[in-house]
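Reading through the structure tokens given below for one structure.
What follows is part of the complex, with its chains left where they were.
Order of writing sets the labels: A, B and C. Residues in every chain begin at 1.
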Amino acid sequence: MVVTIGIPVYPGTNCDVDVYKAVKLAGASPKRIWYKDYKEMWKVDAIVIPGGFSYADYIRAGAIAARTKMTETIKELAEDGMPVLGICNGFQVLVESGMLPGALTVNKSARFICRWVYLKVVRNDTPFTQLYDEGEVIRMPIAHMEGRYIPSSGFNKRLIVLQYADSCGNVTEDANPNGSYMNIAGIISARENVLGLMPHPERASEDALGGSDGLRMFKSLIEYLRR
Amino acid sequence: MREYIVRNLTDDEKSKIIKKLGRNPNDVEWAMIDVMWSEHVSYKSSRSFIRRFLRSSGRHVVVGPGQDAGIIRIADDIYIAFKIESHNHPSAVDPYGGSSTGIGGIVRDILSMGAQPIALLDSLHFGDLDKRRTWFHILGVVKGISDYGNRIGVPTVGGETKFSSCYNENPLVNVACIGIVNRIVPSVLNKPDSALVLYGNRTGRDGIHGVSFASETLDEESIEEDRSAVQIGDPLTEKLLIDASLEIFSRGLACALKDLGGGGLTCAVSEMVGKGGIGAVIELDRVPLREENMSPYEILISESQERMLLATSYDNLEEVISILNKYDIQWAVIGRSIPERKIIVKYKGKKIVDLPVEILVNVPIQRHPTKPRTKDFSKDLKFEPPSLEESLVKVLRNPNVSSKEWIYEQYDYEVQTRTVIKPGADATVLKITSEVGVAATLDSCADYASIDPYEGAKGAVAEAYRNITAVGGEPLAIVDNINAGDPNNPISYWEFRETVRGLGNAARAFSVPVVGGNVSLYNESPSGKIWPTLVVCMLGKVNIRHIMTPSLKKTNSILVLVGDTYNELGGSEYLKILGLHGYGSVPRVRYKKEKTNSKNVLRCIRKGMVLSVHDVSDGGIITAVAEMAIMGKKGIEVAIRSNLRGDIFAFSESHARYILEVPEEHVEDVLKITGGIAIGKTSSSSSFYFEVNDFCVDLPIRRLEEAYAIRW
Amino acid sequence: MSRYKAMIYITLKEGILDAEGETVRRALISLGFDVSEVKSGKMYIIEFKCDKDPEEVVEKMCRHLLANPVVNNYKYELEEL
């Protein structure tokens, strides 16, 4: 079965081609869709919102993109149960549009950080992480200015899927690159079909680039869709 | 003629122009001639030396100097465009705006060749760290590059950062961009009756007199007065501009393309048609404006950012427009090309400019007197050496040497998923296909050039050559940026000439042609001038399977030193920490040795006989070994006997040297191939033991790491 | 329809680390100023037209786009042009 994955492209999105390559490598059929062509999203099996700087991150990262017809469409599809993965700016769009709880704000250092980090896989019972082991430590790069997760009131810890950790999987303050609440790197929606994460799995999709732990995230999703 | 319009012309040039034209130009015409005759646009003071010393031939050169960027072939059907540019003056006044628009400009240079921008590099030179102004420069420049480069989705993958008081008032911001070319789009148009489409940002009053500003020395007054020369970048528009342009190229709709940089619309139009032997009619009313009541001369010379000029056939116009509309980019058909060699500008129904193209594009060469600096740099150097331990820690902590992670971590160096060797190594490697990669480095040796400009220029080329070699690359070509002082100052002009001469000779000797470059003069202020600073951007070709990094990989492997060490401390980091900069002879470039050693090191890498490689440069052998140990988190034990005094051996910055980490079983072969010597081994302990004659360092690696990884 | 100008100020809520403000505070101290606290914020000066209650319109702009209720406070001044 051919799995089609829709990749929305907003003005300023810049990881769409990287995600396209990774999704293809993982075995699915990717489709980049310009934000004006949002109706094309109806035809896909799952959505990956890529990173970048939609609308140059003006106001707040993801804020303007979250209020476009494209995002409204994605939200409707997610409400119908379609899996949606938001990476970096994609995660920011997800929280800004209310598809995920909380907010993402300026890093503790007030600087942009590009760095490879270790992550602990807290949950492997999601469509996006089923190919990892629970508690497994994986490596991926982060690259963001606004990645500090702030919970909204009544935050449910069950939603945490990925945490920044050291190479042994200890969730320490030192391992927290941006000051996120509880070292949160990725969370899932209550319905468990929308995942947002700050690290870039598509940049860790090939050993030549420094690691391939990220590729399994796309493979997980594809396997889930095939079932 | 209003004086504020004409800033670059001498009286002599003015009368030449009147004679050639047979009449007095009007105000608008004067303004156009003026920008075209500025140093920044015309290279009038530098062209003669560049022609004389820089020749660029080579099997793999596809486009040499003179275009928006150089293009080389690195494999059968892989073409790479690259170019470097300075944004020194704007960055001195507005570091954030200056560096970000520098990035925007160099990216559009690459774009205008029809190439897809895939990487950026930055060479930064700042003043003393104990000056408030230096911090104003550093923080603004780095943030400017980060905010702009990251947003447009082009990774900033490498660079260099150096410090000296000569840059206090005149920091240098040189940025380079690399692109992949599918089909070259010329910047020259030779077809009359093509539509000229201006697209991108609207035109505002910003950047008026930018070129003149870049062609003058800086003083307080010029800073205040030249406010309008400063521009602010708009990365969102730039990103859309890139995407739209790439789509236009891929559908074959571009006849010619130019970015609007220095000299604005005037320069873009006259160079595009002028070099193609035709002319153009411009309808100025059609230019989309950001501000009301802009005068024709302001519209013609504004340097507002993020604008491109495209020539396309009228048949394809509709398709071009639909692409621009898709990306919400402003556009206007502002004119057409004509067979007559004239630039005609119409405004409000009247013809306001009618100039022969030649007057705008054929600017006569200007010569200035030169005067050698008579300084005896071979001056005897005698001093009591402090302890090696203390010196090593000081050198590692010196901002010229210490890790630049805190800078490159603010740049997205991963986007586009090509960065195989990340910043922090000797050169960056970008993956082009699963086999072929490009190695890239930026280097300068201004500290040597401050003592001997000729030898320093050669040194910058040699260092770049070694950095490419060290990652496993075969050096291919150069683009360069020469930063110097006021050409009217005979010593500055001599330094400039010596720099060009050194660059030219070295490039020829190493068979690494110069395919493009940029000159930035007038880096002088009342408090002094900069050291002549040649920044070399070199590209090499690598096989992705045979790449190397400098971090030590294993314990109990052997460290091999390749290359000879001389008493060459002049311009070294060691003398700098001792407060003796200016004494001693600078490292000499020995072409033959440099080439042989490079070839031999590459051979060892390709045969899989080495685990890590680092070239020896700033801080000498001991620093190179320390960096390898710090990056690889491995202990080392080194013991060397030398005829030189121990500290001199340890810190000499002689060229043509490398440190290799070699597994036991390959040591014999590696020594045979390279003629190197085994100097020690890696160990499982966490200590750094380095002994040379009766000098010795024995420190925990952690101590060195603390010094090296200093963060600001 | 009347024309208005709104000055909108957006800050971080009490209790949320103001990373930028903190950086500015440290920079000011290193420059020799005796600074105990810095809060950073954003400001938008907006000229708009409407025929209903302008205050309601500005509230809407803030809640729909300019401020994020999870992290931001906002306030504004309104002026008829």
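Keep this in mind: contacts are C-beta pairs under 8 Å (C-beta built on N, C-alpha and C of every residue); 3 or more make two chains touch, one makes a residue touch a chain.
None of these values were measured; they are calculated from a predicted model.
The full set of protein chains in this structure file adds up to A x1, B x1, C x2.
Going forward, only the chains that are shown with their structure count from here on.
Averaging C-alpha coordinates per chain places the centre of subunit A 35 Å away from that of subunit B.
Each chain gets a centre from the mean of its Cα atoms; for subunit A and subunit C, those two points are 29 Å apart. Distance between chain centres (mean CA atoms), subunit B to subunit C: 40 Å.
Across the assembly, subunit C contributes no residue that touches 2 or more other chains. Residues of subunit B in contact with two or more other chains: none.
For subunit C in complex with subunit A, the touching residues are 12, 16-17, 19-20, 22-23, 42, 64-66, 68, 70-71. Interface residues of subunit A facing subunit B in the complex, by the touch rule stated above, are 11-12, 14-15, 17-18, 21-22, 34, 36, 52-53, 55-58, 111-115, 141, 143, 145, 200, 202-203, 205-206, 208-210.
Subunit A makes touch with subunit C in their complex at residues 59-60, 63-64, 67, 95-96, 102-103, 105-110, 148, 150, 152, 179.
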